[in-house]
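All protein chains but one are shown in place.
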Amino acid sequence: MLLAHLPALVIVIPLICAPLCVLLRGKDWAFIVALLATWASFACSVLLTIQVMKVGTISYAMGGWAPPYGIEIRLDALNVFILLIVSGIGSVVAPYARNSLLLEHIEERAYMFYCAYLLCLCGLMGVAVTGDAFNLFVFLEISSLSSYVLIALGSDRRALTAAYQYLVMGTIGATFIVIAVGLLYQATGTLNMADIANRLPEAGYTNRTVIAAFAFMVIGAGLKIAIFPLHQWLPNAYTYAPNIVSAFLAATATKVSVYILLRFVFSVFGVEFSFVSLPTAIPLLVLAVLAMFLPSIVACFQTNVKRVLAYSSVAQIGYMVLGLGFVSVAGLTASILHLFNHALMKGALFLVLGAVFYRIGSCNIDRMAGLAKQMPWTMAAFVGGGLSLIGVPLTAGFISKWYLILAALEKGWWYIVVLIVVSSLIAVVYVFRVIEAAYFRDAPDDLVNVAEAPISLLAPAWILVFANFYFGVETSISVGIAERAAQSLMGAG
Amino acid sequence: MDTQDFIALAMLLPLIGTVMIWMSGPRPNQREVVTVVTAILTFLCVLQVLPPVLAGENPTLIIANILPGLQFAFVVEPLGMMFALIASFLWIVTSFYAIGYMRGHNEPNQTRFYMCFAIAISSAIAVAFSGNMLTLFIAYEVLTLSTYPLVTHNQDEEAKRAGRTYLGILLTSSIGLLLVAILWTWYAAGTLDFTKGGILKGKIDDGLVIVMLFLYMYGIGKAALMPIHRWLPAAMVAPTPVSALLHAVAVVKAGVFTVLKVIIYIFGADFLTETGASVWLMYVAGATVLLASLVALTKDNLKARLAYSTVSQLSYVVLAGALATSFSLVGGAMHIVMHAFGKITLFFCAGAIMVASHKTEISQMRGLGWRMPFTFAAFLLGALSVIGLPPLGGSWSKWYIALGAADAEQLIFIAVLMISSLLNVAYLIPVFARGFFGPRDEERAQIADTHHHDHDHKSADHAAYGSRIVEAPLFCVVPLWVTALGCVALFLYADRLYAMLEPIVK
Amino acid sequence: MNGPKHTSASSSSGEKQSWLDDTQNIDKIFWGVIFLSVILMLLEPFYYKKPYFSFEGSFGFYGWFSFLACAGLVLVARSLGRVFERGEEYYDADRNSGEDNR
Partner (left out) sequence: MLWGIPPGLLLILGVLLVPLLPGAWRKAYMTILPLAGLWALAGAETGVFYTFTFFTYEIAPVRIDGLSLVFGYIFHIAAILSVVFAWHNNDTVEQMAGLAYAGSGIGAVFAGDLITLFIYWEAMATTSVFLIWARRSDSAFRAGMRYLIIQVGSGVLLLSGAILMAHQTGSVAFDKMTLGNLATWLILIAFGIKCAFPFFHNWLPDAYPEASVTGTVFLSAFTTKCAVYVLARGFPGTELLIYVGAAMAAFPLFYAAIENDLRRVLAYSLNNQLGFMVVGVGVGSALAINGVAAHAFAHILYKSLLFMAMGAVLYRVGTVKASELGGLHKSMPLTTIFCIIGAASISTPLFAGFIAKSLTLSAAAKDGYPVIWLILMFASAGVFLVSGVKIVYFAFFANDGGKRCKEAPLNMQIAMGLTAILCVVIGVYSPWLYSLLPNDVAYEPYTLSHVINQLQTLIFSALAFALLIRFKFYPPAVNSIYLDFDITYRKWLPVLYKWIVSLVSPGWKSMLQDLRNGLHRMVAYMFRHHGPEGILARTWPTGSMALWVALLLGGFLLIYYS
C-alpha cells in the first residue's frame, strides 16, 4: 500500500537519491536521477494535496511509533501547499540544471550539485511535512547546509564570501530556532508541535521561558526569512549563487522559513499568545512596511538585475509578513497566497536571468540593453514575470495583492492600502528599468549577434511564466488551499 | 458562429494580426496588407455584434473565473458597442493612413509599430466590451503598455522622456488610485459587474462617495483631467497615426468611456445626483475645458495645440458624466464619437502636412493651403466639428450635454461649453485661415510689389499658389476625407446614434 | 470749398477740365443750396401739415431741426474725435509680426 506511505516517501525519495547521485558520478546519470527524484516527490506532493483536500489533516507516524512519542508527519492544507511549492519549483528547475550548469564551469562536479540539490529539496520538504519541532530544526539544517554548498558553487569568487555569510547568519538563525525549541521543551516537556500547542496554555501565557522561546523563534525564523533588517545575507547569496540555485532558493527557501514562522506563531504558540497577550503584530507590521519600501528603492538603483530581484524578494517578503501581521483569515490568506505566487514569479524571473547569463555572461542592466531583439522569447518571459511581480491583473501577483488589500480594507487600515499601492509602484520602476533597457535601447556593440536561449532553459522559465498567468486567472486551487490553510491557522477550520 | 464567438474574435483577430505582422516583418507590402485585412475583418466582427445589441440584448462572453464572483468577462452593451465600433472602424482608416505616413516619413521600426498598434486596438475593443470593472482595468492597462512603445517610437531622448511621463502618469494613476477604487468597490459592494443603476448605492457612506469618485476620476488618467493631463501632450512625440487613432480616439476615449461606464454602471447616475458627490467634478471638468483651451491658444506646434484641444474636449465627456442626467450621459457618449471623428481628421491633416511639407509649427503654414487644398479643407470640416458647429456632428453632442446641464440646473456649464466653443474657434480656425489666406512668407515680398497696383492681382496670386499643388500621398488624403465626411454624416444621422445609446440611461 | 484751387494747379494740363474745377462753379453750388433752403422755408405756409406732435407743427421744423441736428452731430463728433483719435497702427502696435495667430 504505497499510497499510505506517501507522506514519508515524499522526503525519502530525494534523501535516498542524493547519495545515489554521488555514487553514479556521471553527470548525465546524476541528472537523470535528480530529475526523476524531484518529479517523483512532486507527484507525491500532488497526490498528498488531493488527499488532504479531500479528507483533511493527515497524520503519519514515522516507523509506526505513534505520536507524541514517535516522529509524526503531519499534513494539513498549509503543509501540502508548501510541499507543493517546493517540489513543484524543484521539478521545474531541475531540467534547467543541465544547461545552466554547463556554463558555470562546474560540470565536473555536477554530481555534487545534484546531490546537494536533492538534499536541499529533501530538507525543505522535511521542514514542511514534519510535525515535530526538533525534527523541523534537523531538516532545516539539512536544507541550509546544502544550500550553502549550492551557493558556494557560484562561478563568481564572491560566491564564497556570500555563502560564508549566509552560513554564519543561517546558523545563527537555526541556533535561535533550536534554542526556542529547547525552551519550549523545557516548558512543556514535548517536542511534538501539536502537543506543545496543547500544553502551552497550561504553562501560562506569562511564562518567561515561553516568551523567550517565542522571541527566539520569531527572530530565528525572521533571519531565515530575511525580514528587514535581517536580510543582509540575502542579496549577495542570491546574486552570486549559480542562477539555477538563485531561482530555486528564492522560490523555496524563504517560503519554507515563512512556513516555520506561521506554524509556530499561529499553530504552536497560538494567536491568543502570540498576538493577544504579546504585542507582536505592531513590530511585525512596522518591519513589513519598511521591507516593502527600503529594499524596493534599493532595487531601483541596482545595476545587476539579479541583485534587483534579490532586493525585490526582500520587499516581497514584506508583503507576506504584512499579511501575517493582520492576524486575520484574510490577511493570512493573502500571505500564504503570496508565498505561492511569489515563488512562481521569482522562480520565473531568476530562470530567465539564467538564460540571459547563459548567452551574454552577465546580468548587468547595461549589458542587457537591446536584448529583446536577439532573445525575444527570453525577454518576453521576463516581461511576463515582471508584470506578475508588479501585480498586474491576470497575473498571480495581482491576486495576492488583491487579497492583501482586501485584508487591509477589512481592518479599515486604508493607509496600509496606500502603502501597498505605493510600493507596487516602486516595483513598476525597477521592473520597467529592465524592460526599457531590453526593448528600447540599442545593444552594446559586442552583443549584437546573440542567439536565443536554448529550449531547455526557456521551457522551464516559460512554464513558470505560464503558471503566473494561469494562477492569475484560475485561482480556485491556489486561493482555495490558501484560504483553508489560513482558516486552520486561525483556528477556525 | 454566434455572437459570443464574434466578441472573442473581435479581440483575438488583432492579436493574430500582430503575430502575422511580426512574421511578415521583412516584407513591408505583405505586412501592411495583413494590417489592413486584419483591421477590416476586425471591424466586420464588431459589426456582427451590433444587431443583437440593437435588439436590446447584452451578449456575454465569460473567459474565466478569476475570483469567486469575479469573472474575466465581456458583456456588450450599447455604450461599449459604440466605442468598439468607432475604434475598429477608425483603425481601418488609420491603417491606410499609416501606410502613407510611415512610408512618406521613412520611419524605422515599422513592424513594431504595426504590431503594437494592433495590440492597442485589441485592448481598446476589450475595454469597450468589458463586463466588469476588473476586466476593464486589465484591458485598460494593456492599452497603456502597448502604446508605450508607440510613444517612444523615435527612441531619442525626447521620446524617452515623453515615454516616462506617459507611463509614469498613466500607471501611477491607474494602479495608485483606480485599482484602489476598484478594490474598495469590490469590498463594499461584493461585485464589480457593470449593472444598470449602479452597484454602490447604499453600500458606502454618502460622505465617502466623493472620495470614491475622486479615486475613480483621477485613477482614470486617460481621461486627462487637469492636473494629470501632462501625459497627453507628451505623447505627441509619437508618429502622427498614433496621435490620431490612439491619442485622439482609442486611448483617450478609453479613458472617458471608462468614466461614463463608472458613472452609469458603478455609481449609478441617480446615486450621484442624490448625494451631490459629483459637483466638484463638474467644476474640475469645466475648468479643464477652459484652461486646456487657453493653453492650446499659446501653442504654435500644431500637434501640441491639438493635444491640448483633446484635453479640453475629453473634459466635455467627464463633465457630461458629472452632470449625470440622462441627456448629458447620452450626450457625453455621443461626444466620444463626434470628437473621435473630428479630432482624428485634424491629426490626419497635421500628419499630412508634416509628410508633404515637413512643417510642424502653425506659424510656418502660411499659404500652405493653396498647396494642400484638400488637406486644409478637410481640416476645416474637422475643426468645425470639434468647435460644435453645424452641419457637423460635434454640434449634437454639445446640444445634449448642454441640455443635460439644463436638466441638472447647472446653467453655468452651458456657459462653459459655449465659451469653450469660442476658444476652439480661436485656436483651430487660424490654422486653416492662415493656410489659405495669409501669404506665404517667401512670396510676401513679391506680393507686396503687385498688391494694390496690379488690377488683376487676385488671379495672379491664385496662379502663384494654385499651380503648385503638393499634396500628401493619396494614402493620407483619402483617409482624412473619409473621416471628415464622417463628421458630416454624423450630423445627419445623429438621431440613430442617439437611439442606439438611449438604452444606457433607460 | 478749397479743394479745386489746389488741384487745378497740380493736375496735368492735358486732362479735360471738369466743370467743378472752377472755383466759381463751386460757389454757385453753395449758393444754390442756400437758395433751395430758403425756397423750402418759404413753402411752409402753403401746405397742410398734420403733425403727430405739437413741436412738429412749429414753423419749418424739419428744416431747422435737421440743420441743428447735422451741425450738432458734426461738431460733437469733431470734439469726440479729438478724444478718441488714435494712429492707424494703434491696435497693431504691440504685435510682432508673424508669430501670433489671432
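Residue numbering begins at 1 within each chain, and the chains themselves are lettered A, B and C in the order written.
Here is the rule we go by: a residue touches a chain if its C-beta (ideal position, glycine included) is under 8 Å from a C-beta of that chain, and two chains touch if they have at least 3 such contacts.
Keep in mind it's a predicted model, so treat the numbers as computed, not measured.
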Touching partners, among the displayed chains, of the absent chain: A, B, C
Listed residues A:V12, A:I32, A:V138 or A:A212, member touching the removed chain: A:A212
Chain not shown: contacting residue from A:N79, A:N192 or A:Q302: A:Q302
Touching residues (missing chain, whole complex) on chain A: 164-165, 168-169, 172-173, 176, 208, 211-212, 214-216, 218-219, 222-223, 229-230, 232-233, 235-236, 278-279, 283, 294-295, 297-298, 300-303, 311
Hidden partner chain, residues of chain C it touches: 1-4, 6-7, 10-11, 15-16, 18, 20, 29-30, 33-34, 36-37, 40-41, 43, 47-50, 52-53, 55, 60-67, 69-71, 73-78, 80-81, 84-88, 90-92, 97, 102
Positions on chain B contacted by the hidden chain, ascending: 384, 387-391, 395, 398-399, 402-403, 406-407, 411, 414-415, 417-418, 421-422, 425-426, 429-430, 433-434, 436-439, 452-453, 455, 458-459, 461-462, 494-495, 498
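By our rule, only the chains that are shown with their structure count from here on.
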Chain closest to the assembly centre - both centres taken as Cα means: B
Chain B and chain C, separation of their C-alpha mean positions in angstrom: 61
Geometric centre distance via CA averages, chain B-chain A, whole Å: 46
Separation of chain A from chain C, taking each centre as the mean of its C-alpha atoms, in whole Å: 102
Per-residue multi-chain contacts in chain B, two or more chains: none
Multi-partner residues of chain A (each touching 2 or more other chains): none
Partner chain B, residues of chain A touching it in the complex: 390-394, 399, 402, 405-406, 409-410, 417-418, 421-422, 424-425, 428, 432, 436, 439-440, 472-476, 479
Residues of chain B that touch chain A when the two form their complex: 63-68, 72, 134, 137-138, 141, 149, 152, 155, 160, 163, 167, 171-172, 175-176, 179-180, 183-184, 186-187
